Structures are given as C-alpha cells and as structure tokens.
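Here's a structure for you.
Missing here: one protein chain of the complex. Every other protein chain is in place.
Presenting subunit A:
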Amino acid sequence: MQCTKFVWVPALFVASTVSAVDFQYGGFLTVGAGTIIDKKESAYDYEGFNCPCFISDFNTAGLYERGDIGWKQDTRLGLQGTVRFQPGLSLTAQGVARGSDSSVNLEWLYLSYDLTNEITLQVGRKRIPLYYYSDFQDVGLAYIWARPTQALYGWEASNYNGASVRYATFSGHWEIQASAFAGNETVRKSGFARIYDEVNQDIRWRNILGADLEVTRDWFTARVVYLQSDNSITDKPDSADFSRPADKQRVFGLALNADFNDWLILSEFNTNTRKSRDEELSIPAPAMSVGVGRRIGAWTPFINYARFWEKSKDADYENERFIDLSATLRYDITSSSAFKFQINRFSDRSEFQFVGATTLLSANYNLVF
C-alpha cells in the first residue's frame, strides 16, 4: 500500500527535531467487466442509450448498455503521492484514470496541517464526504460491493475545491471523528447531466457547506452528515450560462454499520431535497441501502437492498424512482487483492421513460499497492 520502506528507516534514527522530507506513494486498481443479461429490448431507447441499461456511475456517466460486454464502466487506476515536509505538514495528490473517461482526473490535491494531535486542517481539492463510502468509493478493495449503489452514490459533483477541518479523538472505547467542510465545484461536460440530456451540460455546486460526525465502538459505527449547496446547470445549446437563481440543495444522511467480523450489516439512509426558487418546485429524494453478509474464510457473500424514491408533489414533475437489489460474492485473493462477482436487479419505477428494468452481471478485480 505505502512503499516507504527505504525512505523512513534511516529517518527513524534521526532526532525528531531534525525535519526530513518524506515521500510516500501508493495506488489502487479495479479492472471490471459487466453485461446486461436481459434479452428483451425496452420499448424505447432512453436518451440514445440501448436499453434496458444500467447506470454504474452517475458522476462519470458510466452506463452498461444492452447487448454489450462493457469493461470501461468499472475500470480505473488511481495513484496517490504524499510529500511530508515536516511532522504534521504534508501535500497529497491523487489522480484517477477511468475507462469511462478519456482524461486523468485529479481527484485529490490538498495541503494538510495538523494543528494539534486531534485537529487537522486541509485545503485544496477533495472528495465531498456526502456518503459513508464517498471518500473512498474508487478504492474497490476497501468495500464489499462491486460498486457503491447508485441509489445513493449518484450525483453531479463528487469533489470540491475548498477547505475542511477534522477533529478526531477517543473517549473510553469510543472513537469520535467530526469534520466541517466548505467549497465550490464546477463540472464541465457533466457525466451526470449526460445521462439525462444528449447535449453536454456544465453543472455547478456553489457554497457547499457541510459537516459530519462519525462514532465507532468495537463492532458498531454510526455516521451523520449534513450538506447544503446552491446548484445550477447550463441550458445548452440555447444558453451556456448557469441557471439563476440556483436551486437550493439540502442533504441529511445517516449510516449505521455493524461488523461482527463474521456477520456484517451495512446500512445508509439519506434524504436529498432540491428546491427550485423560481418555479417553487421541491423535490425530496429519500434513498436507502441495507445489506447483510457473512465472512467465511476468504469468501464474503453479501445481499443488498437499495431504493431511490423521489417524492415531489408537483403535478408537472415526473419522479425518478427505482429499486436496486444486488447479491455480491467477494473473494480475498491476498490481503491486498480481491475478486468480486455481483448481480444487480434494477427495478425502474420512474414516472417517465427511464433506463428500464435491468439485470446486470459484473465481475471485477481489485488491488491496492
């Protein structure tokens, strides 16, 4: 994971008052493939895609189409380097190349400073910690599924430019972490927007402001999160300007996990509400994911139920609604690598012609180094 062996050993013998620049690097890889096993065509092809189709990543428009064996959607390589200038002060960069994207994205680039043993300030480009797995959703080895369910993990922005402060401490057997973050994000040629519109659009989340609190004790972890932002989108080809006034987004989330080493139960509940100020349209979108699995040696079978259910009462708005059921089988090849096999049954209950009911088979190989 971190190849620091040759750098740090001599440094250990240097008195702690002498600062030495230390460089650490590591990376992660997921190579995946998937195919839709439904033979029956949808009555329509949603936004030019061959459907029924399966959205594997809203953020980058990762989508499996009927009739194809896709490998780009779930394949990615990430490299991370950290330069430690002195104890408590470091610069970290993480780039990710994705099969679904022709360019390498700088997902993280931040300066980190430990104000005290418990408080860390970070400034730069980071992930928006909207969900429990958001921060590390690219690191396949670190979670159970082939990919986090898009019932929750599917929005326009996943990064921001800004600042965060993190507090981490212990109280008895409780581990407590809290953070607050603020910033902005503009996404050019948004993958998310491409799923809903054949014309490329730009998307902006401004005045992102949020906080989270995570507590852990033995087998139990709970996390609450709040985020708000002002969201706007272009209206190409008619206008390249961002819509004004921006929509107001508010998100409340709760994750509850129980990991008994053999049995594990993972759950996440979230409500995203978007309010359009000019049209007085309100779109609450509750979403949830609950799964249970069991580690049996190197094998972990896991089943999951996830649901995204927009509840706008506006007569002119067509709600997007779906249920994503999945069964995963993970096999740990070594401590640093794992195979995952997954079947998803996606039930489309939207009030408009969306991606259709889909069954996706996928497999991927995950590695950290």
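Just so it is clear, a contact is a pair of C-beta atoms (placed from the backbone, for glycine too) under 8 Å apart; a residue touches a chain by one contact, two chains touch by 3 or more; residues count from 1.
Going forward, contacts and distances are computed from a predicted model.
Looking at the choices "ABC transporter ATP-binding protein", "Phosphoenolpyruvate-protein phosphotransferase", "PBP superfamily domain-containing protein" or "Sodium:proton antiporter", the name in the UniProt record of the chain not drawn here is "PBP superfamily domain-containing protein".
Among A:Tyr110, A:Trp155 or A:Phe322, only A:Tyr110 touches the chain that is left out of the view.
Taking the complete complex into account, A:Gln94 is the one of A:Ser42, A:Thr60, A:Gln94 or A:Asn304 that touches the chain left out. The chain that is not drawn here is touched, among residues A:Arg66, A:Arg98 or A:Arg166, by A:Arg166. Contact with the omitted chain, checked across A:Asp68, A:Asp101 or A:Asp135, is made by A:Asp135.
Although one chain is not displayed, subunit A still touches it through residues 1-2, 4-5, 8-9, 12-13, 24, 26, 28, 78, 80, 92, 94, 108, 110, 112, 122, 126-127, 135-136, 138-139, 141-143, 166, 168, 170, 175, 177, 261, 295, 298, 332, 334-336, 338, 368.
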